[in-house]
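Note that one protein chain of the assembly has been removed; the remaining protein chains are unaltered in position.
Now for chain A:
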Amino acid sequence: MQQPSKMNEEELVEYFRTQMRTDPDMASAVAAIRTLLEFLRRDKGETILGLRESLKWATDCLTEVDSSVAVSSGGELFLRFISLTSLEHQDLSRCKKVMEERGELFLEKISLSRTKVAKLCHTFIKDGAKILTHSSSRVVLRVLEKAAAEKKRFTVYVTESQPDTAGKQMADALRRINVPVTVVLDAAVGYVLEKVDLVIVGAEGVVESGGIINKIGTYQMAVCSKAHNKPFYVVAESFKFVRLYPLNQQDVPDRFKYKADTLRTVSDLSDEHPMIDYTPPSLITLLFTDLGVLTPSAVSDELIKLYL
């Protein structure tokens, strides 16, 4: 039987895009990891070092397609996974078999992570609560679905989230499950906060300091919640933990701030609008992850356990 040939760039990108298309509910990091696993299966390399090099190349290809933090963190996690496994088995073919098995298991486990997060978070939503959220996040949607399923009555305010008005999608999804929802302007966050009981947002990446990287406008919301003394909760799966330590907005690398096409075509980025911002840990009350409910100081502990 003919073995499938090694994936080249087009096949890689096509596979990634197909994954994202067939399951719109899948996180982009999960799609990236699935793609890399398929790449691993078809790889013809003879050495582990060669394998690592080709995987790094594959991750770079994927980040050119989708420059979000999540894809980058998914790729790094996969590379780490390869390194850890290769330390245990010296023989390449055995190593690859073990990697493929563990890779499948890993994918299975992380497909359950959103459910775990929803189970932890929905108890913090009380009956009659008014919730504010930013843009469209599938994890937040899952949490709110679980709370609605537990027969809690709550209303949601969603920011419209320019420039792609993703907030409207979130509002549609919530209307479908019969949750009263209002779309507000991004500029109206301060105005609406006095009515709101708690703020829940998703995250594209969780950084080492315990802060988050998320759609532009999140930082503003966090600062306003602090001023109004409202709890600011973040819900994120654990594969979004990334090895960055930004101290301010400028420290976030440009490759995350702008879309992939923008990075390729535009030469002077100072005229472009960034798509994400960084929220420092001092503004975050609690993070809900599939590893448990964490205070921002506990996040770096988790990352150290993995990377050291």
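Annotations for the structure displayed:
We take it that a contact is a pair of C-beta atoms (placed from the backbone, for glycine too) under 8 Å apart; a residue touches a chain by one contact, two chains touch by 3 or more; residues count from 1.
Just so it is clear, contacts and distances are computed from a predicted model.
Remark: of the listed names "Translation initiation factor eIF2B subunit beta", "Distal membrane-arm assembly complex protein 2", "DNA-directed RNA polymerase III subunit RPC3" or "ATP synthase subunit 9, mitochondrial", the one matching the undisplayed chain in UniProt is "Translation initiation factor eIF2B subunit beta". Touch with the chain omitted from the figure is made, among A:13, A:275 or A:293, by A:293. Touch with the chain omitted from the figure is made, among A:39, A:219, A:241 or A:278, by A:241. In the full complex, chain A touches the hidden chain at residues 77, 80-81, 84-85, 102, 105-106, 108-110, 123-124, 126, 231, 238-239, 241, 285-286, 290-295, 297-298, 301-303, 305-306.
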